[in-house]
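Sharing a structure below in structure tokens format, with a few things to ask.
For this depiction, one protein chain was excluded, whereas all remaining protein chains were kept in their positions.
Now for subunit A:
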Amino acid sequence: MTTTERQTMYDLTSVLEFDALSEVRPGSSILISGPAMSGKERLAHDILADGLRKGDGAVVVTTGDGAGSVVEEFRSLVPDLDDSQLGVIDCRGEGGTNEDAIGNAHVHHVSSPGDLTGIGIGITKALEGLHNAGNEQGRLALVSLSTMLTYTDKKTVFKFCHVLSSRLDSAGYIGVFTIDSGAHDDQTLQVIKQAFDGMVDVRDAEGGGREARVLGLAGEPTDWQQI
């Protein structure tokens, strides 16, 4: 890894207050894992919104929400958003997007969450667009791996994650990828985890609210902590 030395570390602590996330190395890929409805997607979007406020570019690979609604969401999360700092790869394979909402964002449509080549081309174009708009660093979110796993097998998804992580590493980006821990067997989750540098585990807390812990990025796994 020689490409990332002069770039600055990513500080994710304003989204998740863990020391292990205060200096995330450019090129790191993080898996956000938790049961359904535990706020994984929101967390991934918050990490990107935090980056946008700090001048990082943002790329969203979405299998659920349309490009238009992703752009709208980031406009509301980051009121002074410059659209050209945002790239969206919409993998739903549906037309009917509200094109007005997309503005100057770099949007690419892909025929299905199983079209890995198409997703790769979309990511490449988004990275290029962000680079041309002056972004040297950025954050990518893929929401969600669970949907991709319904279109293609775990071997292919694992390899895809590995190859994409390598690409993000040469771009100096960080990546966050969500997975529904209740939707897959243990072996599948273990396989997918291995493609990542670290993991954020999310769960519902006993007394209400949610809690998280961080594994694998710096030192030992952290304790569960309210978020």
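In this section, a residue touches a chain if its C-beta (ideal position, glycine included) is under 8 Å from a C-beta of that chain, and two chains touch if they have at least 3 such contacts; residues count from 1.
We take it that contacts and distances are computed from a predicted model.
Its UniProt record calls the unshown chain "DNA-binding protein", which is the correct pick from "Acetyl-CoA decarbonylase/synthase complex subunit gamma", "DNA-binding protein", "Pyruvate ferredoxin oxidoreductase, alpha subunit" or "Glycerol-3-phosphate dehydrogenase subunit GlpB". Checked against the hidden chain, the listed residues A:T13, A:S84 or A:T156 yield one contact partner: A:T156.
The residue touching the chain not shown here, chosen from A:D65, A:D90, A:D169 or A:D201, is A:D169.
Here the missing chain is touched by one residue of A:A49, A:C91, A:L116 or A:L145, and it is A:L116. By the touch rule set out above, subunit A reaches the unshown chain at residues 1, 114-117, 119-121, 124-125, 128, 152-153, 155-156, 158-160, 162-163, 166-167, 169-170, 185-188, 190-191, 194.
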